[in-house]
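The block underneath contains the structure these notes are about, expressed in structure tokens.
For chain A:
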Amino acid sequence: MTTLIRANLPVLVVIAPLFVAFILPPLARRIRLVEALALLGAVLGLGGAGYLASIVLTQQENPFIYQLGGWPAPWGIELVAGSLGVFFLLVVGVSVPVLLFAQGNLAAEVGGAERVTRFYVLYLLLVGAMAGMAVTNDMFNVYVLVEVATLSCCGLVSARRYPRAAEAAFTYLILATLGSALVLGGIGLIYLITGHLNMGFAAQELSRVWLARPHVVLMAVSLIVVGFGVKAALFPLHVWLPDAHSTAPSPASAILSGLAVKGYLICLVKFLYGVFGPTLLQEFAVHRILTLLGGVGIITGSILALTQEELKRRLAYSTVAQVGYLILGFGLLNVTGLAGALFYLASHAVIKATLFLAAGAMLAATGKRNVRDLAGVGRKMPITMAAFTIGSLGLIGLPLFSGFIGKWYLLLGSWEAGLILPAVAILAGSVLCAAYLLPVIRAAYFAPAPEEDWPDPGRPQKLALLLLAAAVVILGVRPGPFLELAQKAAAELLAFY
Partner candidate 1 sequence: MPYTALDYWNMVLMLILVVTALAMYFIKDLLHAVIVFGAYSLMMALIWLQMNSPDLAITEAAAGIGMTVLMMAVIFRTSRKGE
Partner candidate 2 sequence: MLALVFALSSGIIGGLLVAALPAARTRLRNMVVLFFTGSGMICSWLVARQVWAGERLRFAGQLGGLTFCLDPDPLGIVFGLIAATLWFFTVVYSLGYMAGKAHQRTYYAFLLVAFSATLGVAFSGNLVALYLFYELLTLTTYPLVIQERSPEAMQAGTKYLLYNLAGAAVLLLAIVLTAAWGGRLDFVGGPILAAGLKTGLNWLLFLFTVGFGVKAALLPLHRWLPAAMVAPTPVSALLHAVAVVYAGVYGLLRVVYSVFGTTLLGELGFAALIPWVAAGTVLVGIIVATQQDILKRRLAYQTISHLSYILLGAFTLHPWGLAGAVLQMIGYAVLKTAFFFCAGIIAEQTGVTRVSQMGGVGRSLPKTMVAFAVVTLGMIGMLPLGTFWGKFYLMKGSVAGGKWPLALVLIGSGIINAVCFIPVVVRAFRDENKRLSITERGVRVTLMLVPTMLLVVVGLGMGLFPGMVWPAVQAVVDWFF
């Protein structure tokens, strides 16, 4: 039994949430059971990821290659759990505390039992798709998973019966489909010139033929960067994000900002480094464009966040800025910078989930959306606000919190790349981040509180917030295996450079 599980681990990690998602709908009447099963599905996924990570980290098998149906590549489809895949599988584990949080207040936010069940189904589909993106090594699979993720994201955004949410979901759906069409076009072009859909084989073939067809390759790179850029809210293509992430129910906002965006970025990394390769990126100066867009994104996103009155919108714009950090790191083209970006990705996943969940808890308790109206909330909801504070300090990048380590390596990476402007953008970003997050904390703790009674949320929500806040601190103080995985992944991606 154990050997069977171990041998099929990569596929099980993906299948577990999907399987649970499919058995949920008939059980809609028994909502407790649905909640328990949903949590089980996510926990199983995380457990498998942990096991896989231990296998890969101890070098028993790295990468862990799994052939679907036993067909070897290039004919069959293979799943590869290398350092990068395992790293992202662990990041997907953020879904567990978020799910825990959802168990308490979801009914209040989205309505009856049937709608709650639908929410869990979509949620688990999203988690399964994210896990799939982490391990897949087939380009068409990426497209399918991206579509699954997009549809479930749209479903999650429109989970509240609230016209604004439907509008946001429609915009998101249209733009995300545009993005996946571009990605599919890019994949088509790569297939056209290489004849492979397997990433490894396509990369080998591409390194041989790209000189003969540089324009096709350039076209493919642009389609893929723009396509994933739309989905991951890369700076000028972010227009859908603030509406979608601020109108969704709070657990959905957390998972969308924390995880969904990251899945597309991991796919982007896989394409950029796993298919095109650093040499090609340099040839077409793609890395410089990425760094530039990232830097501009950091500054603009932060300034836009600064101008938002509504807390959830402020956090949503902050996601645009933070995606800028990641894109900037992907473009630095050295191991330090890439590892920093990957670690920052994990750190931001945890932090943004914390922030959105805390904001959601405050919204549920107070009914107030604007930062100004949340005066005194820190005294009334101490645990929620403590989690929010830890998350904010992490996002600002103070030492002892996870954001600092990511920023440190990004700064070192930009020095190694010989660029000073990205470093300036990174630092300006953290100061602006302090400028848009600290007023929230100030209002919460140091402004006079109103008479109303705002209780802390229920026990599962508190537990979820504490777990996430603890993760922010642990990643900052003892990043150990996580940082190691990120560095390994970066080294593997840049191995042939």
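On the choice of candidates, all candidates are chains of the complex that A comes from, given by their letters.
Brief remarks follow.
The definition used in the following text is that a contact is a pair of C-beta atoms (placed from the backbone, for glycine too) under 8 Å apart; a residue touches a chain by one contact, two chains touch by 3 or more; residues count from 1.
Everything numeric in this text was worked out from a predicted model, so none of it was measured.
Listed candidates 1 or 2 all sit in this complex, but the one touching chain A is 2.
Across the complex, candidate 2 is touched by residues 393, 396, 398-400, 405, 407-409, 411-412, 415-416, 423-424, 427-428, 430-431, 434-435, 438-439, 442, 445-448, 476-480, 483 of chain A.
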